[in-house]
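First up is the structure itself, then whatever we jot down about it.
One protein chain is absent from this view; the other protein chains keep their places.
Here is chain A:
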């Protein structure tokens, strides 16, 4: 698990920096603008990664939670990451813009099929595992 988490953290740092570079390019700014913000982008990415990793391991793979509960928890994490990212990038002014809420809903809706796919994949593995074990128990 630590190995997987470490891999995810390293990848998230690169993703955070990549998003920063992309945002600067799209807004026509120099890549050398506010060098210290690269560090904050990486930190936000690592926090997002940690939250996502926790959801993947503790929630999505847990048979005790219902499908709806898993979706709700995953959506809350996604919204938390979205809010943090927007507040960091745009300041508190963003909360007075309707686009902020529109994009939030869009992000949640777009991520639902992805969550569903991951959950289905995890559940499939564990269902076959329990089927295999129950056959041994009955023998």
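Criterion: a contact is a pair of C-beta atoms (placed from the backbone, for glycine too) under 8 Å apart; a residue touches a chain by one contact, two chains touch by 3 or more; residues count from 1.
By our rule, contacts and distances are computed from a predicted model.
For the chain that does not appear here, its UniProt entry gives the protein name "Transcriptional regulator, LytTR family", which is one of "Transcriptional regulator, LytTR family", "Phosphonate C-P lyase system protein PhnK", "ATP-binding cassette domain-containing protein" or "ABC transporter permease".
Touch with the chain omitted from the figure is made, among A:4, A:18, A:39 or A:67, by A:4.
Touching residues on chain A toward the chain that is not drawn are 1, 3-4, 7, 56-57, 61, 118, 121-122, 124-126, 128-129, 131-133, 136, 139.
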